[in-house]
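Quick one: the structure is below, and I'll ask about it shortly.
Apart from one protein chain that is not included, each protein chain of the complex appears where it belongs.
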Amino acid sequence: MQLEQSIRAELDRPGKDILLMTHIVLGYPSLDINREVVRQMVDNGVEIIEMQIPFSEPMADGPTIVRANQEALEAGTTVRECLEFAEDMCKEHDISFLFMTYYNILYKYGVEAFFKKAKEIGIKGFIIPDLPPEEGEEFWALASQYDIAPTLIYAPTSTEERMQELAANARGFIYCVARKGVTGKQTDFDASFDQYMARCRRNTSLPLAVGFGISCRDDIAYLTGKADIGVIGTATINLVDDKGPEAVGPFIASLR
Amino acid sequence: MQLEQSIRAELDRPGKDILLMTHIVLGYPSLDINREVVRQMVDNGVEIIEMQIPFSEPMADGPTIVRANQEALEAGTTVRECLEFAEDMCKEHDISFLFMTYYNILYKYGVEAFFKKAKEIGIKGFIIPDLPPEEGEEFWALASQYDIAPTLIYAPTSTEERMQELAANARGFIYCVARKGVTGKQTDFDASFDQYMARCRRNTSLPLAVGFGISCRDDIAYLTGKADIGVIGTATINLVDDKGPEAVGPFIASLR
Amino acid sequence: MQKPGYYGQWGGAFIPEVLYETFKELNAAFTAAKADPAFWQEYVDLMATYSCRATPLTHADNLSRHFGGAQIFIKREDLNHTGAHKANNVMGQGLLVKRMGKKRVIAETGAGQHGVATATMAAKFGLECTIYMGEEDVMRQRPNVFWMEKLGAKVVPVTSGSKTLKDAINEAFRDWVTRMDDTHYVMGTVCGPHPFPEMVAWFQSIIGQEAHQQIIKQFGSLPARVYACVGGGSNAMGIFQGFLDHGEVELIGVEAGGHGIDSGQHAARLASKDASAGVAQGYHTMFLQNDDGQMMDTHSVAAGLDYVGVSPILTDLWQQGKVRFEAATDQEVMEALELTMKREGIIPALESSHAFVQAYKEAGDMEADEAIIINMSGRGDKDIFTVAHAFDDPSWKEFIIKKGAEYAA
Partner (left out) sequence: MQKPGYYGQWGGAFIPEVLYETFKELNAAFTAAKADPAFWQEYVDLMATYSCRATPLTHADNLSRHFGGAQIFIKREDLNHTGAHKANNVMGQGLLVKRMGKKRVIAETGAGQHGVATATMAAKFGLECTIYMGEEDVMRQRPNVFWMEKLGAKVVPVTSGSKTLKDAINEAFRDWVTRMDDTHYVMGTVCGPHPFPEMVAWFQSIIGQEAHQQIIKQFGSLPARVYACVGGGSNAMGIFQGFLDHGEVELIGVEAGGHGIDSGQHAARLASKDASAGVAQGYHTMFLQNDDGQMMDTHSVAAGLDYVGVSPILTDLWQQGKVRFEAATDQEVMEALELTMKREGIIPALESSHAFVQAYKEAGDMEADEAIIINMSGRGDKDIFTVAHAFDDPSWKEFIIKKGAEYAA
């Protein structure tokens, strides 16, 4: 319950109507730059960071993150390095860190060994976009055992029945995908989005994170009151590419 | 019977153990050069000249004559020009001239009209390699009517039965193809050739001409006594190509 | 009485004397085979297990709806082994060669289709094989040359004349008069001296036999019209024979209109006024020739239709009014090809596309309870170089330029 508790605690702090979760791809452009980016994020108030362990087949990601995965791997980034980096981050920064990756990374490492290691490091949750609950029996059991939140995903295509089903297994928060498609494209916020968020809210008591296409202050403003967490993904990767890691702090600061 | 008679008459002359028939492709390399070549041939004792009217599909000819046909046509040689040229030759020279060509040339001109014209000009015979007797009913009738020899062909593949059949229609002489294949390649004179010649002789009372691959004094010497006429085809075309028309006279003179 | 090998005034066997015995033997072997039901059965079995006969008759629902007239059926000769109806003739002649005990086959080829089919048959029957192909065609159709060679055939580029199909035929005859003892000449279409037109037509009649049965089974009655492209005429004769006895079925042969029937650059013998009777390549038919009887240069986007003569059997049927002749221009052909690909997922050969053109012109004016059959003589995917070139496809060109530069490096 660790993750949900820290989220609720943050949300209870005055002026915190919405939390920020950001995303980095480990090893892209390098672990050193990752380190600087994380520092800037934390310094500017980000509450949760999802660290993506790169995978050669990032099926659910859009072009920017796909490229980042690929370049990280081409630069030789290994899972062991990612874990060491994560350990450093958890030690240095007092916010919530999650691992985002694809199931094969855990599978190959050994699912239980991976949970154990993540727990040791201080990771609070996992986001595994290609692991639906139907395939995750061992995973759920281990998540409870190690008290690491197995974040589940709601999509605009999810029926209320399905949301209920997912809610039963979910811990930490629910990651609401803002629209169909992959990461990195702009999302249109409109009436149907509002209805979707209402549906999400009705079908879980967990905090709601909204991701995919959130990139600016306006987006965060729009989400405030509807969601509990706004997820910034591709936007910071693009920013680092274009303007370097120093640009991240001011950008984050500008969001709320 | 005109052609056979002139052949017999020549053969009766002292020292004439074998006659020479030469071949030119009208329009190759030009009618002017043809004229010079014919003069040299006649001056050096050739008894018969077959003048090939070029055709676009010279199916029974070898590479040299095929090329000559083609270049004559490319230079614009027409049937009318060939007929005019032939008329000149028949007037100028007191030897036997034949037309060699493919059937379509006659067919397109009008077979009877062609016979009539040839007769007027003074042509003594035709050699049409793609017209077997089976297809030539009209042709035979006209040949008799106009007294133009419809030269027939014996081949090494002809059975005696077939030779008999052919002999029944033939006039002038029989053109014995020395070997399988097309014009222009060397022929090996061996025992089987002698047997073939004997078979030819047995199956006709007409004079025998032998063609395909006859190119030098030795060949003519070999044929003497076996055949009545030696046919020089490709050899003079090659000669004119290599050494010009002036070389033809000495070459012909050297043959017997 | 009709002379054997004649169709009306057309046909015959205008062959050099040296081949007299060869033709006698061939006629005898063919006549015996034709009279022997076991031979035909052997042929049908071979085509069923080695090629994929019966080839399907496909109902082109989308095109039928598109034109809003007759029900369009497509006879799928493209699905034959080697990709065209040429396989039928070649495998049939192969069986005959086995009967005659010959050890070597030769053939002419234009587009390369008949050459590939013959090389295939030779490999299957263990025969030596030489293919004559105009030098122009060798250059244009290198992929087919590659396959012929890989199949074990020797490909001889023919440098005489227009360096195309008719010259390859002449050259094949020149080979044959040299090696008639052990060699059979596998003529590729219903042309040439008797018995070739009859023989090739007989082997190809399998198309019409099947199509007749199939249309009755699938549509319930005979088609109103049957369309086939006509180069030499073998695929057309093949399908037409299934319906010739049924006067109510109109038969339409489609020739290469090239740049237009009035352009002088086409290969329309019977659909244009440019052809006249003549004798060449061993037979009597209508040829595209000049007043002297010299054969003219023909043109078509489809190499397989780019020929000066035409089957004597078809010329006779045309004269009798039993087959109507039309021409399709290069441009119409590309349009019909494109439409057929997009609407039915079928890629007709450029040759076959000629038949589609005429069918498309007429289908809309017919009734929905009428059927037409288009004979799809071959598939177009083997002709990527010609087709992509004809479509003037920029990325294809770019690809070739790149590949060329790579090899040149």
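To keep things simple, chains are lettered A, B and C as they appear, and every chain counts its residues starting from 1.
Quick note on the criterion: a residue touches a chain if its C-beta (ideal position, glycine included) is under 8 Å from a C-beta of that chain, and two chains touch if they have at least 3 such contacts.
The structure presented is a predicted model; accordingly, all values stated were derived computationally and were not measured.
Put simply, the missing chain touches A, C once the whole complex is considered. Taking the complete complex into account, A:P58 is the one of A:P29, A:P58 or A:G125 that touches the chain left out.
Only one residue from C:T55, C:T109, C:S352 or C:N375 touches the chain missing from this view: C:T55. Of the candidate positions C:E136, C:E326 or C:E344, contact with the hidden chain is made by C:E344. On the side of chain C, touch with the chain left out of the figure occurs at residues 48-52, 55-59, 62, 76, 79-81, 83, 119-124, 126, 139, 142-143, 145-147, 150-152, 218, 338, 341-347, 381-382, 384-385, 388, 391, 393, 395-397, 399-405, 407-408.
Chain A meets the missing chain through residues 55-63, 66-67, 70, 73, 78-79, 102-105, 107-109, 129-132, 134-135, 152-159, 162, 166, 177, 180-182.
In the analysis below, only the chains that are shown with their structure count from here on.
Listed here as common contacts of chain A and chain C: no chain.
Chain A and chain C have centres, each the mean of its CA atoms, that are 65 Å apart.
Note on chain placement: the centre of chain A and the centre of chain B lie 97 Å apart, centres being C-alpha means.
Centre to centre, using the average C-alpha position, chain B and chain C are separated by 38 Å.
Across the assembly, chain C contributes no residue in contact with two or more other chains.
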